[in-house]
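One chain of protein is taken out of this complex; the other chains stay put.
First chain written, first letter: the chains are A, B, C, D, E, F and G, and each begins at residue 1.
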Amino acid sequence: MTDLSAFADLDLDRARRRGYPEAVFCAGKTESQVAGIAAEMRTHPEVVTLFTRATEAHAAAVRKELPDALHDEEACLLAWPPTPPAPTGGPVAVVAAGTSDLPVAREALLTARYLGRHADLVVDVGVAGLHRILGHLDLLRRARAVVVVAGMDGALPGVVAGLISAPVVAVPTSVGYGAAFEGLAALLTMLNACAPGVAVVNIDNGYGAGHLAAQIAAPA
Amino acid sequence: MTDLSAFADLDLDRARRRGYPEAVFCAGKTESQVAGIAAEMRTHPEVVTLFTRATEAHAAAVRKELPDALHDEEACLLAWPPTPPAPTGGPVAVVAAGTSDLPVAREALLTARYLGRHADLVVDVGVAGLHRILGHLDLLRRARAVVVVAGMDGALPGVVAGLISAPVVAVPTSVGYGAAFEGLAALLTMLNACAPGVAVVNIDNGYGAGHLAAQIAAPA
Amino acid sequence: MTDLSAFADLDLDRARRRGYPEAVFCAGKTESQVAGIAAEMRTHPEVVTLFTRATEAHAAAVRKELPDALHDEEACLLAWPPTPPAPTGGPVAVVAAGTSDLPVAREALLTARYLGRHADLVVDVGVAGLHRILGHLDLLRRARAVVVVAGMDGALPGVVAGLISAPVVAVPTSVGYGAAFEGLAALLTMLNACAPGVAVVNIDNGYGAGHLAAQIAAPA
Amino acid sequence: MTDLSAFADLDLDRARRRGYPEAVFCAGKTESQVAGIAAEMRTHPEVVTLFTRATEAHAAAVRKELPDALHDEEACLLAWPPTPPAPTGGPVAVVAAGTSDLPVAREALLTARYLGRHADLVVDVGVAGLHRILGHLDLLRRARAVVVVAGMDGALPGVVAGLISAPVVAVPTSVGYGAAFEGLAALLTMLNACAPGVAVVNIDNGYGAGHLAAQIAAPA
Amino acid sequence: MTDLSAFADLDLDRARRRGYPEAVFCAGKTESQVAGIAAEMRTHPEVVTLFTRATEAHAAAVRKELPDALHDEEACLLAWPPTPPAPTGGPVAVVAAGTSDLPVAREALLTARYLGRHADLVVDVGVAGLHRILGHLDLLRRARAVVVVAGMDGALPGVVAGLISAPVVAVPTSVGYGAAFEGLAALLTMLNACAPGVAVVNIDNGYGAGHLAAQIAAPA
Amino acid sequence: MTDLSAFADLDLDRARRRGYPEAVFCAGKTESQVAGIAAEMRTHPEVVTLFTRATEAHAAAVRKELPDALHDEEACLLAWPPTPPAPTGGPVAVVAAGTSDLPVAREALLTARYLGRHADLVVDVGVAGLHRILGHLDLLRRARAVVVVAGMDGALPGVVAGLISAPVVAVPTSVGYGAAFEGLAALLTMLNACAPGVAVVNIDNGYGAGHLAAQIAAPA
Amino acid sequence: MTDLSAFADLDLDRARRRGYPEAVFCAGKTESQVAGIAAEMRTHPEVVTLFTRATEAHAAAVRKELPDALHDEEACLLAWPPTPPAPTGGPVAVVAAGTSDLPVAREALLTARYLGRHADLVVDVGVAGLHRILGHLDLLRRARAVVVVAGMDGALPGVVAGLISAPVVAVPTSVGYGAAFEGLAALLTMLNACAPGVAVVNIDNGYGAGHLAAQIAAPA
Partner (left out) sequence: MTDLSAFADLDLDRARRRGYPEAVFCAGKTESQVAGIAAEMRTHPEVVTLFTRATEAHAAAVRKELPDALHDEEACLLAWPPTPPAPTGGPVAVVAAGTSDLPVAREALLTARYLGRHADLVVDVGVAGLHRILGHLDLLRRARAVVVVAGMDGALPGVVAGLISAPVVAVPTSVGYGAAFEGLAALLTMLNACAPGVAVVNIDNGYGAGHLAAQIAAPA
């Protein structure tokens, strides 16, 4: 067994202190490092643990230690214990501008659910066809926080923010090519959104967006 | 009198629809354009109006039409009617890393107040002296949303987010020189904050941050 | 009298060859250089001449040589002969997202008119309030080419292109601050517009956009 | 069969509304998502569908559902129904500066044809040998819209625009190395073209350029 | 045997002149080039040689010539002779913000040791949980130089510098994604650290940081 | 009298804790803010205070409160008490590549002296004439730390580091034009210096470099 | 009299050693520093001295010490002794794409002349009208080195290089706006010129281009 302290100093108090799950960012970690952390968490079932950006190999390593962990392949995410907590607080809506934005959107959706919120997903509603987003206005206006995931021109969050009163958490994605510059174009668009009420997280950071939405929609 | 429709199409319904004030971004507008808008708003006292990024000349133009408007010179902001609404919802805290971040922090503070929140300001608590921010933990942990304003390395929001459960709205400022690249360094730092729970707005966008914090802390 | 050949080689044949006006880009030219060109053009009334990016000093220099030249101060443009040609071809629409985009929008509007098109202007119709742009759909759908001028997030051209069949010529402006990066954010947004049918010109290049729209809407 | 609504919301009305084909951008979509869309389109033969940026695997998935779809391997494009509509409107010319620009140029060429235009292709006419482009002047001057595809220095569109009266749609390509920065150099060159009449689309966006050229050359 | 002079001009005098090891940067060198250098060094056991950025293939080539060379796989580093010199001067501390920063941190650690310093490693102490770094204050305050390795937001060096009197050598890493821009975000953060006493080396340059720390902590 | 706590939270304990002066970065502070801090420091003569980046107006405000403060106009720096402490530790050398780098070099020089080191200045020794830097080798080799200040190509620190054993603190300056990009070129050069032993601070950050050199050369 | 050694270490041996003039880059130097250097040069009439980037104030300071110095105001250049040496070597041609490029072109022209070459100037021959450059082919083909100065799209050097056999020294200028990014666009274009035979110097660096052309055209 690898000695955990050689590469990680788990901060379970932080999870307890802040009242939120422990998240293990798998990218850049070896399979044996991820396995070591999974083994450690097995002894802490009171803390929800999310393994994000997990490759298939990471996932196998986690499930060897935590066989009943949920694994969402599209979102590259594992969660343990596998069942999310019962929802509290307000509802969260996650909106994906295009089909290619789905992996990031699902990461946000699942994160919000494992942080204890009710969360719904709306897909393929880019600004090139406004009637599509307008068709979901009721759902969006009921939400306490809306995550909007978009690549390419990243214009959707500003349009959504102009339609609702709740805060919009905007997630630029690396979807696109050329002058999309791996998500930079969408990031800049969102930072410059004309409508107030848009806050931005890192490119492709579905986890961070879902976390933030869950915090915003937390019970008062 | 200038013909308003030649340069602006005020969207008071939006203000009413979204339940928030009308904001007039003065930068790039001529004094007579700003005056024209101010004159129009005089007939709509039911809508709180904020004039942001107002130069001294803009401010004079506004106050000629709305003599009792509040003018905060440090924040370059005018508000009319001058008295903010009675606070509802949860408390907001605004934190400024350094003295030079004060204008942006005050813009956030006043915006939150004019959107109807109780809001407090904490100043000069950069990460180079951790005891300073730690001395304000009680205030920060009571807030429903915390705005953190920082230039240079922009490290403060991530540190604050690690200490509290509420969402952090991070505002990079253009304070700094050289490789600060007019706020770009702080912006990137904040987008990459290790702690979840940090959402970012545009460089120097105190208005957007205050608006967002007010939305987060709105009554459920 | 300055010797024109020392600094300029006017290409009136090009104007004739391509069938369009001669344009003198004043920025970077001295007043006496601009005056020298104006004096030369006085002998060529058969060629429409546009002086773009003219400061007040440039304008004075031009009008000393061509006293009846039209001078649009907001657009920083002079035209001589002062009356635009009678319109031919299809109609052009110029749309400005915000009040601050007006100088660029007017440069496009006047250029299209002096190239012989009928051209209309629509102002302050940013995406934060969709009903504003939707209120002008008839005008937009009648146009043979639509110029859309927008700073900040630059999202408007993509939304317009999704609503009409004619080509959209998008002009990013340097309006905005912080991560707008002097128009770069809007430029990238427009290059990545989800809707096909959007072509982009340089930041603040109202002249180029108006010229292009006039070419698109030229009689077949 | 995958449930289409889980990842896509086809907007066939948009195609009909704008009078142009439906385009499916395959990059970032799974083969089964592309197949699902292809299956759906089989029931809508009245709408021309283009599958762009299709890998060999995408192409196989499409042709399993639409066996008679045209597949142009160099352009990474499939079209269904396979025969383009009879040409209307004015002619389009597509010019490729170098051999390596051919895939993008062919994408533009085919898009223009499937949008109903007559379109010709001219290849390997970079500015290092001016006589080559000059040898095609007749063809270029007959076109109602000219698409110019170029990587590296991206200088060709400006030269072409100086020679003709019709609008030039410039497509920067990622051809080149080093300070070409994956097409950024060519993109900037084109945005700064000295000759008016140049509009720019995203790097490698042959589809967008062909679409725009077809719109420009549409019957009045 | 390859002729060494065809591709390298070893500067052993420099090593002797500056009193430090010879370092062979393997990236970009062929295996046979690296082997040729290793063979040459075998005749100079009085000079400590470090092979940095060595792939497995590089390592095998080196060990064919220098079978007893130390090979640290995580740090991608080989050292020969294998035993570091006895420590002189002051102690060095190497701090890694996250698990993924370990390869770079170990490169720094080993470099400092092979330059003759006592060096300790502290891991997984990012700013999101301040108590973790605070728990190591004694070790940090005893060091004559502290290397701080961090990716993502790169905020740790500034926090450490505010807590100690010794110089901090900051190493940004390419750990992160999106707006981390391969280490650029962390690099900018460190260059803008609010606390004085932070000097920065190239992204992922563990070797340079360890070298510098060893120079700072050298015997007076 | 301005209320100091409204804009600053002086951390004199930090100065004492770290054993170094308090520095007041004047850029971005109003004159009255700087004056308020100066007045406060008057009651703490046991702490050396440096006012950096002081305009003439800032300097006047400081000297009204601290009339005997030293004011170095070229370095835009004030120090109080005016006499630096008696030197301890090892010597520091400050090298300026060109005449225009002098203001930054002097800021480094004075900072090192007020932190208690002996410090010498060498000027106008750029790499275009190697014999100039070679003529100062004795001085450079005696130093415990060498600050090298250079703009334009920023090549000097790497050359110096190849000649000596002590650490080089490199300061890029914004001297230059065009592709110097306000110091970015020099910054990148220094981060990529071929010789180990080069650490870099922010562009134009003479204060930080002098501080770091003083820490490196501090008594063991 | 200022002590020259406090800010400059003139390297007249270098001038003699390399056989070229001494150049004093005035930007960033104070008037008294420039005057000090001018006074020193008065005692070395055997060395041609060029004062580049001289403001009016710099020029006055120089001419107080060297009253007969040539001053070209457009090029911001002074030369002393005032008469250039008799031409040797091959001829140099300097080409300016636009009127606004003239200051840089004249700096190149005069530098080449003061380094002892015959040099001619051709103006306003941008690629938007190819016949203009084609009209100067004889002059260009006679030159031993051709300097091409261009802003905006920077396309001219590549076109010229395709027409002649001699090397082209390309000078991007900061002429332009928006996505010209202060000369960056032209710089990238020139670095990616399709035709071989183009070498690039810094943005606006007329001096460097003229110097290089003079070296290329030097007597064998």
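Some observations on this one:
We take it that a residue touches a chain if its C-beta (ideal position, glycine included) is under 8 Å from a C-beta of that chain, and two chains touch if they have at least 3 such contacts.
Values in this document were obtained by computation on a predicted structure and should not be read as measured data.
Displayed chains that the missing chain touches over the full complex: D, E, F, G (touch as defined at the top).
Looking at D:23, D:59 or D:128, the residue that reaches the missing chain in the full complex is D:128.
Screening F:57, F:130 or F:220 for touch with the missing chain picks out F:130. Interface with the hidden chain, as seen from chain D, comprises residues 98-100, 102, 123-125, 128-129, 131-132, 175, 177-180.
Interface residues of chain F with the unshown chain, by the touch rule above, are 97-98, 126-130, 152-155, 158-159, 161-163, 176, 178-181, 184-186, 188-195. Looking at chain G, the residues touching the absent chain are 14, 18-20, 23, 90, 144, 162, 164-167, 169, 187, 191-192, 196-203, 207-208, 211-212, 215-216, 218, 220.
The rule we apply is simple: only the chains that are shown with their structure count from here on.
The chain with its Cα centroid farthest from the Cα centroid of chain G is A. Per-chain Cα centroids separate chain D from chain F by 56 Å. Counting partner chains per residue, chain E shows two or more touched chains at residues 98, 128-129, 162, 178-180, 191-192.
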